[in-house]
Each structure stands twice: as structure tokens, then as C-alpha cells.
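Omission of a single protein chain aside, the complex is shown with its protein chains in their original locations.
For reference, chains read A, B and C in written order, and residue numbers begin at 1 within each chain.
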Amino acid sequence: MLPACSKSSERQGETVSEQADALLAHGREVLASQPFSVLVGTELAALSPGRAELRLAIRPDLQQQYGFLHGGVVSYMADNALTYAGGAAMAAPVVTSEYKINYLRPAIGEMLIARAECLSRGRQQAVVRCDVFVLKDGEEKLCAVAQGTIARMGEGS
Amino acid sequence: MLPACSKSSERQGETVSEQADALLAHGREVLASQPFSVLVGTELAALSPGRAELRLAIRPDLQQQYGFLHGGVVSYMADNALTYAGGAAMAAPVVTSEYKINYLRPAIGEMLIARAECLSRGRQQAVVRCDVFVLKDGEEKLCAVAQGTIARMGEGS
Amino acid sequence: MLPACSKSSERQGETVSEQADALLAHGREVLASQPFSVLVGTELAALSPGRAELRLAIRPDLQQQYGFLHGGVVSYMADNALTYAGGAAMAAPVVTSEYKINYLRPAIGEMLIARAECLSRGRQQAVVRCDVFVLKDGEEKLCAVAQGTIARMGEGS
Partner (left out) sequence: MLPACSKSSERQGETVSEQADALLAHGREVLASQPFSVLVGTELAALSPGRAELRLAIRPDLQQQYGFLHGGVVSYMADNALTYAGGAAMAAPVVTSEYKINYLRPAIGEMLIARAECLSRGRQQAVVRCDVFVLKDGEEKLCAVAQGTIARMGEGS
């Protein structure tokens, strides 16, 4: 519905495609350095300035007592996708400052997909939205929506 | 600052103390039936109508890339504490409908403690707040605050 | 980015266009019966199941001390647009249960425009997003984004 945050300019001597590959590769290195993300098995499927997509295979040990993916895992995915989209928009180390999430339906299926998009980018912070889908039998269903603020490291409260 | 949601009445043939023990024991059974809560090692330290306290020992595999507890784990703890406090206030099976969290400082220490308190309880839902503290060298520091809505099962969006 | 909540079925003996006109006319009657909306001069520009657009001419008496439209007016517009979109999706009397708003830039211009879209609709509640734009010199700029829950009357907390 809204354009993502404006793209940063091309770096000298690199094609747009090389820059995109480098950004995704860097994002994957960061994810691999998060022990908790490794524990739950998150993958960074896409990353560009202002946009990110995370994926997570739903496993029994990530569920709650009714057999749904635990809401805390849905929140973690939304939070992390917000951070990636905001960080890629700001081209800086960032942390999530705050966010809000509405759960729409139980996350039952094979895969959780969190897609975040930066709406506004300033010097100190970015405002980002995230849609979280659950993939079941080849169909994606929206299961949570989030909105929050990403802050440049060291500039939080 | 605010009184917790009003207490439910005494059940016949049980002392208040027996009821309190039964509520906590039931809450611990529910937690033990959440595979994700078992995976991260959450403990239910206290539960009464409208109030809950969860604790989690901070482990290296729950951290992010800067050596702090991952924000997703802090969110999960706030979310779960909101659900417990709201569910115990409503005396019914519940789910988190929505919540908002502000991160105040990195969670660095030995233990994360989430204390939630129900502010308002209706037939269909309860509004609950949560303070999340990190315990380091014997001192508790507030590291996140949350506020959200808990809905009776089957009554969500 | 997301489809609005599914449309309600056609009513017997009315064309789709007649129904759309009736919905908008009903929405305008409701707005005219809100003394506060009359005080600030809100207009309902569009209403369909799951979507609403409110407009407000920016007047000096609605500003704060820096000459921007007061944030409270921006919030009121987002809140009201959420309620309209959710109410039209649920085809029932509703109230806002909760919402969250991020202010992106000062609202400076001639007109404030709040566009809301329902993302998910249940029997008891709907989850809705709202984008608030300020119109200045013929150009719309996004100045706030909101997300919240609309509840059927009498089903709140």
C-alpha cells in the first residue's frame, strides 16, 4: 500500500545486483550470529533497503499447549523482521525500540513468513510495518500484523 | 499503582491457601505443556487471579549478536506473562489478542523476570500490563514494559 | 498491500450502488451525531465494507504550540477512521477497543486525510490499519500510521 523507504545510493564500483547480494549476505551473517535465531531456525529469505522477509519452519518444539506455533515465536519473527527492514533502510546497526502486534489467527502450518516494510526513515529511527503469514498446504494466510520503531544503536531510550 | 482485577470467590470446601496452590500448580502444568516454554526454560514463579510472574534463566543460546538476551525472548516472556495474568483473572482458557512492548535497556544478566497485572476484566477480555526486569548481580532493573489484551478462547478476531 | 475484509453480501432488492450510497449516507448521519466530530469539522469522504476515509480541514484552533495540527487531532482522526472501517466490515455498532499510533512528521497543510482498511474480521472484533496523510499544496504526505482493534458494542473489556 505504501512505498518502502527510499533506497540508498549506489556504491562506487558495484552494480545494483552486486550490492543487493552483498546486503543479503551481510544480513544472513548477522542472523547466523544470533544464537536464538539459530536455535529456532530462522532464515533470511530477502533483504533490500526498507524491506525484509524472514522464514521459519514450524517445529513441534516451537508450539504452545494447543498445538499452534507459540505466540512468542510469532512476535520474535515480527520483531526481527521489523529490525531487518529498518536496519537495511537506515544502513546502520539498529535495535527495535518498540512495537505492537495483533494476532489474527492461530499459526498452524508448515512455515511462518514475516514480511516487513519501512514506512518512514529518519536519522535516528525508522517506522516499520510487518505482516506475518502462515503457509499451510501451499496457501499463505495472514496470521499477525505488527508496527514499530527501529532505533539506531546507542540512540534508544 | 493500580489494584489487580478483583479476585474470584472461594470455592466450596477449599481454603484460600489451597486454592492458591491449586492455581499455581495448574499454571505450571500448562507451562510444562508448552514445548516452546520448555525449550527456553521458563518457570512460573507466582500466579494469582490477575497477577503472574514468570522467570527465565538467561542462557547463551537465547542471545542475539551483541550478547544481550534476544528481544524476541523478552517479548515472548511479556506476552506469556500477560496471558497468565489475564487468564487467571478471567478463570478461563485465553489467548493474547494483541500487545505492545517498549524495550528500555538491553537484557544483560542472569535472569529475566516478567511480572504482569490485570487492570480490567470483562466477560470476553482483560487488559493487562507487564513489567520485565533483568536480574544482574542481585539487582533487578526494568528492561521492558508491555500492555495488551487477553481474549477468552474462541472469542478473538 | 492487503485485501480489505470480505464484503458482505448484497441485500435483496438493492443494487450494489444503492447499497454503497446507503452505507455512506448512514455513516455521515453517525458522524453528524458525534458532537465532537462536528466541533472539529470531520467529513466522511468514503465508506465501504472494510474501508473508510475521513477528512478534516486544518484550522488554527486545532493546532498546538508549534503551529502543527495537534497530535490529539491526528489520533482522533486515526481512531475514528479505524472505527468506521471496522464497523462497516462487521456491519454492526462498534467501538474502538485499542490502537497504536506512530507519528511520522508534523501535520502541516490544508487538510488531514485518514484512510483505514480492515485486515481481519471476526464475530466479535476486527483488526484495522490506518494511514494518515496531510495534504499541502496539492501533495499528500504520510504523517501517521495506526493499527488497532474494533469491538462489537457490548463486547469490550
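To be clear about the criterion, a residue touches a chain if its C-beta (ideal position, glycine included) is under 8 Å from a C-beta of that chain, and two chains touch if they have at least 3 such contacts.
Everything numeric in this text was worked out from a predicted model, so none of it was measured.
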Handout entry: Sole residue of C:C5, C:L44 or C:V73 that reaches the chain not shown, by the stated touch rule
Key = C:V73
Problem - Residue of C:A85, C:L104, C:L119 or C:V132 in touch with the missing chain, whole complex considered - result: C:L104
Practice task
In the full complex, which bits of chain B touch the chain not displayed? Write them out.
Solution key: 1-2, 100, 102, 104-105, 117, 119-120, 127, 129, 131, 142, 145, 147-149
Practice task
Spell out the interface residues on chain A facing the chain that's missing from view.
Solution key: 97-98, 100, 120-122, 124-127, 149, 155-157
Exercise for the section: Write the list of chain C residues that the hidden chain touches. Expected result: 30, 33-39, 60-65, 70-73, 75-77, 79-80, 83, 95-105, 156-157
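Methods note: only the chains that are shown with their structure count from here on.
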Practice task
Considering only mean CA positions as chain centres, point out the chain farthest from chain A.
Solution key: C
Completion exercise
Chain with Cα centroid nearest the overall Cα mean is chain A
Completion exercise
Contact-count maximum falls on chain pair A-B
Problem - chain A and chain B: spacing of chain centres that average the CA atoms, whole Å - result: 25
Exercise for the section: Between chain B and chain C, tell me the centre distance in angstrom, where each centre is the average of that chain's C-alpha atoms. Expected result: 34
Fill in the blank from the handout: chain C touches at least 2 other chains through residues 100, 120, 127, 149
